[in-house]
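Partial view: only certain chains, each at its native spot in the assembly.
Order of writing sets the chain letters: A and B. Residues in each chain are counted from 1.
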Amino acid sequence: MEAKRLILALFLLFLLSKSSAFPSRKSRVHKPCKRLVFYFHDIIYNGKNSGNATAAIVGAPAWGNKTILANQNHFGDLVVFDDPITLDNNLHSAPVGRAQGIYVYDKKEIFTAWLGFSFVFNSTEHKGSINFAGADPLMNKTRDVSVIGGTGDFFMARGIATLMTDAFEGEVYFRLRVDIQLYECW
Amino acid sequence: MEAKRLILALFLLFLLSKSSAFPSRKSRVHKPCKRLVFYFHDIIYNGKNSGNATAAIVGAPAWGNKTILANQNHFGDLVVFDDPITLDNNLHSAPVGRAQGIYVYDKKEIFTAWLGFSFVFNSTEHKGSINFAGADPLMNKTRDVSVIGGTGDFFMARGIATLMTDAFEGEVYFRLRVDIQLYECW
């Protein structure tokens, strides 16, 4: 009887350890260990808005220039940005961090971009950074890029971020909604 | 006897769970959980081939320009690309996806590049993206870059990709063979 009770206890311990120590790692339905939603706002320099521009064309193809996005769906334009991050979709809300990095328009036929950037936080709420990379076929309603790492509060983070264009005004302003789903949290 | 049978069953279950749930994670001989081989084709814009160019110089050093790759092993040339991906080494095969991103030639003495790019798939075969980054010392027969993330069918992928220059024609066309070995599959 004692042996059986021991076996049972051991078996329960075994089951428990499987289910709790590695919660979502190999399960088929993946649940994020952390989820965060932000907006960021990109105002591109067009030669006249140096006061409030947050981004600038710094690389352009032979047929382009640095103050007007190139034709052929801006193919070849490389943009550096330092954009405010807000909690809601209002450009004038208090920024909670900065989105910093580069994007390039990389297709002649339709609008598509490639992004390498970071979210940088230094507030009471969040300290640290989240790093992203990936393709942004921006004519799709939503598209996923990778969370490739993190520091500080986001130490060793991995996951995906679902981008959605929340506003697009002429060729000067756009706003992206970023739904960050981390699947590795340390 | 019953107790012994229970113990045996438990022990087998235990072994099974160890070997199957975390297959190659910490073993010394690493075996990819997924392997894929593709080719991609890069035709760089040279001022005369706008019809079929898939890439363009968008950044160049002080001594360079946007239609001729710079001297000193193209040091400083930054190229944006949207290249077709094929299953074999034929440029005219039906593309199964697009390779999109940037590369920079980053050494004066020999040809070497740094790459940040994505494979984007949207077919019945594969949906999603694989994201890559790394150094490409392209005079070596093979060289490895990192798979830093993935989305869709390649959700949370990590691994390496072995690049091989499969063809190199003048300064306009090259073809890379990409042998993707994923070691983290979700």
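FYI, a contact is a pair of C-beta atoms (placed from the backbone, for glycine too) under 8 Å apart; a residue touches a chain by one contact, two chains touch by 3 or more.
Because the structure is predicted, anything quoted here is derived from the model rather than measured.
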Same sequence throughout, 2 chains drawn here; counting the entire complex gives 3
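Keep this in mind: only the chains that are shown with their structure count from here on.
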If you average the CA atoms of chain A and of chain B, how many Å lie between those two points? 21
Which residues of chain B touch chain A in their complex? 2-3, 6-7, 10, 13-14, 17, 21-22, 45, 47, 56-59, 65-67, 78, 80-82, 98, 100-102, 116-118, 120, 128-129, 131, 133, 148-152, 155-156, 186
As the complex stands, chain A meets chain B at residues 3-4, 7, 10-11, 14, 18, 22, 26, 30, 58-62, 64, 75-78, 104-108, 112, 114, 116, 133-135, 137, 144-148, 158-160, 183-184
